[in-house]
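Supplied in structure tokens, the structure appears directly below.
Note that one protein chain of the assembly has been removed; the remaining protein chains are unaltered in position.
Coming up: subunit A.
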Amino acid sequence: MSLSLVTLFLLSIMVFLGGQVLPGNVGRAILGPFADQRAVDALNHTLGVDRPLLTQYATWIWNFVRGDMGTSYIFRSPVAPFVIDALGNSMKLAAVAFVLVVPIGILGGVVAALNLNRPLDRIISLGGLSVTVLPEFVTGIILILIFGVWLRWLPISAAWPKDAGFFTQLYYLILPSLPLFLVLFGYIARMARSGMIEALDSDYTRTAVLKGLPWRTVIWRHVLRNALLPTITVIATQTGYLIGGLVVIETLFRYQGIGSLIFTAARGKDFPMLESGILTIGIVYAVATLIADFLYSVLNPRIRLGSDQ
């Protein structure tokens, strides 16, 4: 838990350095190379970038916590509404990917473990591993070509028509979520598989089998519960990865999420937007890690015992 807070802190420092210190003279950047030096100084003073770094950092964080994310250089309006909108859209995309990949990934891992070293296991393990190592935009392009251009089953852009209902939105989100699905599938399936193998091999499973419990009960009650615990942690750590993937996927599919917001802000050097976008996903990551830690402790009988003492 504390670790994700350290991550968040590190990220905020990096964002602060990258967005406010390294680029140099902010006033000059906004006003352009031909502006009068006095105007630049005045703007720097208004923006507060001529104050000591520590003060600037503290003010920046304090404002962010209060919901004041600054003013976009490009849109000349507050950043917060853009970030909130984009975050909502990204959540939708991430939710579709997660809802698809968690059960299917776990199922894949379980099936592979139950067919250990048989062809089905090889196909799932090798296939999962191969798609996991490919960049999302590569699998994305290939999927667009197959399902969007050749078969024409799915729209190639994630921008759905205005006032689209839930199912229309879902329909537009399937193709963008597939590359994320493919990358995550390999990780989750591999964790579930090794967790299963370990659990199947354990003493408690042997005991359960030897005392005559039906195979089905053994799998559900004894094996799965223990096998899936480490998988939960992996799923949580993958949210960090998922965020990186969103930047690429949302750009590829022209989806108005937090990833494409960061990308557009980076291209336009819109630093307030860029900083807020990155810090927001840092917070999302920290929260996801907290939830995973909590779930883990709830589901793990050993941790529960420890806290009773």
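Some points to look at:
Keep this in mind: a contact is a pair of C-beta atoms (placed from the backbone, for glycine too) under 8 Å apart; a residue touches a chain by one contact, two chains touch by 3 or more; residues count from 1.
Definition applied: contacts and distances are computed from a predicted model.
Missing chain, UniProt protein name: "ABC transporter permease", from among "ABC transporter permease", "Cytochrome ubiquinol oxidase subunit I", "Xanthine dehydrogenase family protein subunit M" or "3-oxoacyl-[acyl-carrier-protein] synthase 2".
Touching the missing chain, out of A:Ile156, A:Val209 or A:Leu224, is residue A:Ile156. Contact with the chain that does not appear here is found for just one residue of A:Met14, A:Leu47, A:Ile61 or A:Ile104, A:Met14.
The set of subunit A residues touching the chain not shown comprises 3-4, 6-7, 9-11, 14-15, 17-19, 22-23, 129-130, 132-138, 141-142, 144-145, 148-150, 156-157, 237, 240-241, 243-245, 247-248, 251-252, 262-263, 266-267, 269, 274, 278, 281-282, 285, 289.
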